[in-house]
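One protein chain is absent from this view; the other protein chains keep their places.
Every chain is named by a letter (A and B) in the order it is written, and numbering of its residues begins at 1.
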Amino acid sequence: MEKLLYGAAYYDEYMPYERLEKDMEMIRAAGMNVIRIAESTWASEEPQNGVFDFTHVERALAAAQKAGISVIVGTPTYAIPPWLAAEHPEILAVTPRGQGKYGPRQNMDITAPAYLFHAERVIRRLMECVQKYPNVIGFQLDNETKHYGTCGKNVQKRFVAWLKERFGTVEKMNEAFGFNYWSNRVDCWENVPDVTGTINGSFAAAFAEFQRSLVDDFLAWQAGIVREYARGDQFITHNFDFEWRGYSFGVQPDVNHKSASRCLTLAGCDIYHPTQDHLTGKEIAFGGAVARSLKRDNYIVLETEAQGHVNWTPYDGQLRLQAFSHIASGACGVMYWHWHSIHNSFETYWKGLLSHDLQPNAPYREACTVGADLARLSPKLAGMKKKNRAAMLVSNEALTALDQFRLPERGVGYNDVVRWLFDALYEMNVGCDILFPTDTADFADYDVLFVPALYTAPRELLERLKEYALGGGTLVATFKTAFSDENLKVYPEVQPAVLAPCFGAVYDEFTKPENVRLKSDVLALPENDREARVWMELLRPEGAKVLAAYDHKFWGKYAAVTENACGEGRAVYIGTMTSPACLKAILRPILEEAGLWGAEQTAKLHIESGVGRSGKNLRFYLNYSGDDAEQTYLHGDGTELIGGGKVKRGETLRLAPWGFAVIEED
Amino acid sequence: MEKLLYGAAYYDEYMPYERLEKDMEMIRAAGMNVIRIAESTWASEEPQNGVFDFTHVERALAAAQKAGISVIVGTPTYAIPPWLAAEHPEILAVTPRGQGKYGPRQNMDITAPAYLFHAERVIRRLMECVQKYPNVIGFQLDNETKHYGTCGKNVQKRFVAWLKERFGTVEKMNEAFGFNYWSNRVDCWENVPDVTGTINGSFAAAFAEFQRSLVDDFLAWQAGIVREYARGDQFITHNFDFEWRGYSFGVQPDVNHKSASRCLTLAGCDIYHPTQDHLTGKEIAFGGAVARSLKRDNYIVLETEAQGHVNWTPYDGQLRLQAFSHIASGACGVMYWHWHSIHNSFETYWKGLLSHDLQPNAPYREACTVGADLARLSPKLAGMKKKNRAAMLVSNEALTALDQFRLPERGVGYNDVVRWLFDALYEMNVGCDILFPTDTADFADYDVLFVPALYTAPRELLERLKEYALGGGTLVATFKTAFSDENLKVYPEVQPAVLAPCFGAVYDEFTKPENVRLKSDVLALPENDREARVWMELLRPEGAKVLAAYDHKFWGKYAAVTENACGEGRAVYIGTMTSPACLKAILRPILEEAGLWGAEQTAKLHIESGVGRSGKNLRFYLNYSGDDAEQTYLHGDGTELIGGGKVKRGETLRLAPWGFAVIEED
Partner (left out) sequence: MEKLLYGAAYYDEYMPYERLEKDMEMIRAAGMNVIRIAESTWASEEPQNGVFDFTHVERALAAAQKAGISVIVGTPTYAIPPWLAAEHPEILAVTPRGQGKYGPRQNMDITAPAYLFHAERVIRRLMECVQKYPNVIGFQLDNETKHYGTCGKNVQKRFVAWLKERFGTVEKMNEAFGFNYWSNRVDCWENVPDVTGTINGSFAAAFAEFQRSLVDDFLAWQAGIVREYARGDQFITHNFDFEWRGYSFGVQPDVNHKSASRCLTLAGCDIYHPTQDHLTGKEIAFGGAVARSLKRDNYIVLETEAQGHVNWTPYDGQLRLQAFSHIASGACGVMYWHWHSIHNSFETYWKGLLSHDLQPNAPYREACTVGADLARLSPKLAGMKKKNRAAMLVSNEALTALDQFRLPERGVGYNDVVRWLFDALYEMNVGCDILFPTDTADFADYDVLFVPALYTAPRELLERLKEYALGGGTLVATFKTAFSDENLKVYPEVQPAVLAPCFGAVYDEFTKPENVRLKSDVLALPENDREARVWMELLRPEGAKVLAAYDHKFWGKYAAVTENACGEGRAVYIGTMTSPACLKAILRPILEEAGLWGAEQTAKLHIESGVGRSGKNLRFYLNYSGDDAEQTYLHGDGTELIGGGKVKRGETLRLAPWGFAVIEED
């Protein structure tokens, strides 16, 4: 992308009265340069079966063209028209709750032939229609695609075929899944029971993996169609979303982002996050790190909140801070969902940049300043690359596994462990990339590799982790790592399997901590904040140094955190969950030893860095607080790009509430 | 009604042994003069299809006649016999949870032809049977009728016909409901999707309105049948109930009481409320105000608790206080549900006046004193009229709208806003009538009109509210008023729509308050009790005086409560929810200015007033507390009717715990 993109989703279809010219003028006036159109509007594009009407699409394209605004065209397939559901009710996905009803989006079986037939036809017609508009810069396939829990009889049939492919014989499957247990042993492929009733975690996890593969197939299929029409300069992207906890929280359970993104030329995602007093920037950084990892390049934030939810109405300054934080994480564009607030239906209170009165308002006025700044700074910020020395290995399979074999505290799952680590690093200004299990070739690019709760891993992956440490890396793994094989069969050997020699520690017992704290001779743990939480493994050191042990009458003889020299590297094992402060106390000496510790790590502000196209370092000092802040500038002398002044190392930066500075080093 | 009615529901059908003569004697001895019979006993009246047996009904009528007791006969149709469900299972209503099973009451599709056929037959037979009994004073149609969520295919068909009638074309419906959103656009009436799956709040709200119309139709149909048989002196009533939160809380969501009561000659309702330490009289006043509004006349309390729930067992004195509070609100009769406690089934622990041992007990002995007092005072109290200067506009449509677009705090809905206002007025002894949106002609009867959260209103209704203020009234509206049109489409204009000039204030942003308080230069807000709650609109005054603003670092520039001169009148807008104490501080100056403030408003006791048939004022001083109370008598000299003594203005009334005084002014 030559320049930074800034814009919003735009729905001419939803407007209560004729606004198009007026809106394009307001968009342009705000310094915005792109809109996204057409996704989810199938019923407007094909109001009756086979009757197409792209009036809204073409109107929007023409008006944008006239106003000098680029357009991303979305295929409309993630919401089907009533006539399609009426003609082909089998399209509505059967899930464990039964067959869905028409009404919501994302209610279809993405494998249903009738759906695929009609989806392909409307996509081709749309592509034909938009080909002639030069301002179309790219395409978005569908939207937030997932498998929607589809598990009807047809899906079960395909799943059995997938199992057959994987295992060859029922005997091998029986053994891999431990089907002798509770008489689940299967005698032939025909009698494989409906997976939705199973109590076998291995079987259920295999199905989850199969379901994720349906998303890969679906997006690849759409990409193939779109590619037939797209010009070479037009990108193909998708709007990936994250585990949703009322906001974008963690790794998406239902999609393997890494494999699903293979068919794309530009990674895209949406990031929604708490705001007002709860705005921290963490979701922006985490979502950005995942998106950045998909193509190992810049990515586009296709959706983020302008006003959004009623409890996200932004304070003055927050919209600006958010936009520059996305850029600081490596985004090549930031787009609001959506331009205007909708007057009917489900998302009336998911407000856009404009309120329902469609007049310029406080958020719009702030967006105008963002637009102006981004336009001006695009030559310096566009194409900025991140260079992180730490990475974190995340795994959809481990996430599913911890869904099947839950941590013994309600509501605490895989992503809580991921975010516990990621957030601690964020708070210490340690930039962290994301790796997936298929990224083993990239392990060596990093000095420190964090491995949260990698419950399930084939022996080969564990060997790669071992080699990483032996080769000089610092491997930091948490509880629940290396416990089971790729079929969720617990390794019937000393735990952590394969890696025990690496960590120099073993365990066979574990429990839920109750009134257990950590104690340490070597770490400066926070005195009143060192309880063991959620899970504790009773570690027995076999060569490792004990960084922390349990402080408890009966468990006091066991280690909680160990560190071991391992070939050229080191391996740290964290056997329990802790408070964020306690985790940071554990991580600090590890980071120090790995050479990732400096003044930046204890700064009051959040700091992000990157390297611009010109090769110059870019520093973002972000004040994620409602108070004025002062912070010593810690990097090389340079120019503050927003205000335009010169900044010298050691100088004091003064930032307003939710303010920030962007310094380009000389 | 010539005299006050006092009695209970009586079920000869449920008695464990022959009790009829004995019971009538005990009822008479208690000073009771009416029983209600027959509702819900269809299976006893028609034990087999077409085999009728009115033995229990006739026995009860004859025994009551002999004891000088009047009878209200209920049609038995709200609980169907097993044989009817067995022969016509389609009668069991299909709801969003699927088709109901036989067992509970109120499980039928009130539009099912088989149900209507059999219901009509049993009603006609019953009416023929009871015609000859002179002590039948009136009829109750069905009981607590609602639509029971019926939404099967047949109901959907009728709903589509109703939509067709309302909109004429699908295009108009698409526009009104915003069906372009998420591809919900409909191409023809045949393809209108099953409403139970919808995510479109406009569509869902229309269905709720349609369902309420089914209740209107059903009751009007029953009234037509009953009227064929009823004598001119016999009333036709119905037992309306309220939103149920374990007790009668607020406006009934599933019935439009105003339109449903058109077919009646006497309004009736049941009122259940907390008791013991939680007895406040508020539900008696609120339910009474609604019932009083239906025919703008006296009403009958067809059911209220004697012992009721296990946590409602009354303290000494409470039954008396309750009975006179109903009268003070304008009731012409008070009846317990029910005479005896039932020995089997679902309501074994919803105890009657008698306990399971069927012997005289503490509540019965207290009822005897009530009966004696009411009989003696009937000439003075019967037909008493209320004259209130304040009214509140309530709306089923707004209630449904806030169900679709919920306030962002779990469990807080429309009725919480209604009761927040109503209860504050109750605590300030400001008598308040209820108005419905169709009562626009009556607005002018009141000095102050309260409008809680009127989320949805056609433009015409908003114009009437404007005229009310322009014409000299004091209009007091809360947040969420005038936000959407009658189809729940948000008005795409400045909010509050239509009324913004009237209030002299506008807003386009809102949020959920978090650590936000109110501050005021002109109101005496309670120092430690002035947090903004649930919802806050960021008001920008355009001419209005700011009564209160938000006390918050970032929201402090916005107003929370505004007051504006508007033609001959005034308009107050309350943009957030508050504590009860804070609300009272807001309302006080408004009431003062409107001339509704006096000594009564700060009295420790609850006071109700009315005008007897003779034209004399009646004053009820009610001690809703478990402590002895002293209260200066604030009204005109008169006679205390319970004790019989003379009372002079300024004298001190001394009341026992849960005690009361009734004064007839000279």
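FYI, contacts are C-beta pairs under 8 Å (C-beta built on N, C-alpha and C of every residue); 3 or more make two chains touch, one makes a residue touch a chain.
Everything numeric here is computed off the predicted structure, so don't read it as measured data.
K.L.:
Using the touch definition up top, pick the residue from B:Arg121, B:His356 or B:Lys616 that touches the left-out chain.
P.N.:
Touching the chain that is not displayed is residue B:His356.
K.L.:
Where the complex has a chain not shown, which of A:Arg459, A:Lys512, A:Arg613 or A:Arg654 is the residue touching it?
P.N.:
Checking the options A:Arg459, A:Lys512, A:Arg613 or A:Arg654, the one contacting the hidden chain is A:Lys512.
K.L.:
Among A:Tyr133, A:Phe405 or A:Trp597, which residue is in contact with the omitted chain in the full complex?
P.N.:
In the complete complex, the chain left out is touched by residue A:Phe405.
K.L.:
Could you pull out which residues of chain A are in touch with the chain that's been left out?
P.N.:
177-188, 190-194, 196-202, 405, 408, 484, 487-495, 508-512, 514-515, 535, 538, 553-554
K.L.:
Touching residues of chain B against the unshown chain: what are they?
P.N.:
11, 13-14, 16-17, 40-44, 47-48, 76, 79-83, 85-86, 100-105, 276-277, 307, 310-313, 315-316, 341-349, 355-359, 361-363, 626
Following the convention adopted for this analysis, only the chains that are shown with their structure count from here on.
K.L.:
In angstrom, rounded to a whole number, how far apart do the mean CA points of chain A and chain B lie?
P.N.:
Each chain's C-alpha centroid was found; their separation is 50 Å.
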